[in-house]
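Take a look at the structure set out below.
With one protein chain removed, the remaining protein chains of the complex are shown where they sit.
What follows is subunit A.
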Amino acid sequence: MKVQQISVFLENKSGRLAMLTKVLAQEKINIRALSIADTTDFGILRLIVDQPDAAYLMLKRAGFTVSETAVIAVEIPDHPGGLAEILDILAGAEINIEYCYALPQKSNDKALVVFRVERLDEAIRVLLEKGVGVLKEDSVYGI
């Protein structure tokens, strides 16, 4: 249930993101989702890829500052209020969300959102109890 997300430190200067994606392309690593959190000086790039461990090693070898973080990918009913229901469940369990971003979904009618939360295991448990679809990591990597 825990999806490995790759996080990379990026200075705000031209060409760094291009360079990074090139490294992944050369290694035939496919990006499933990405999000950038940025400040004036630097950004943190978060990536879901099909081969997280390989991506971690390759980026490290290419000189990037990289870490792997466990996140969860949650299926959200694709209608108004869908996200609110999920957030309500987490709020009910007093689990804070550090950040989240959407993941494209190809075939079914549900939206996918990646969550980085505190108390990950507990978050998974409460979501499952409420019948929310938390995706298995393999299915996320293989989207």
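Please note the rule applied: contacts are C-beta pairs under 8 Å (C-beta built on N, C-alpha and C of every residue); 3 or more make two chains touch, one makes a residue touch a chain; residues count from 1.
The criterion applied here is as follows: contacts and distances are computed from a predicted model.
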item	value
Which of "Pyruvate dehydrogenase E1 component beta subunit", "Sulfate transport system permease protein CysT", "Phenylacetate-coenzyme A ligase" or "Carbohydrate ABC transporter membrane protein 1 (CUT1 family)" matches, in UniProt, the chain that is not displayed	"Phenylacetate-coenzyme A ligase"
Options A:Ser67, A:Asn108 or A:Ser139, residue touching the unrepresented chain	A:Ser67
On subunit A, residues whose C-beta touches the chain left out of the figure	5, 7, 9-11, 16, 37-39, 41-42, 44, 46, 63-67, 69, 98-99, 116
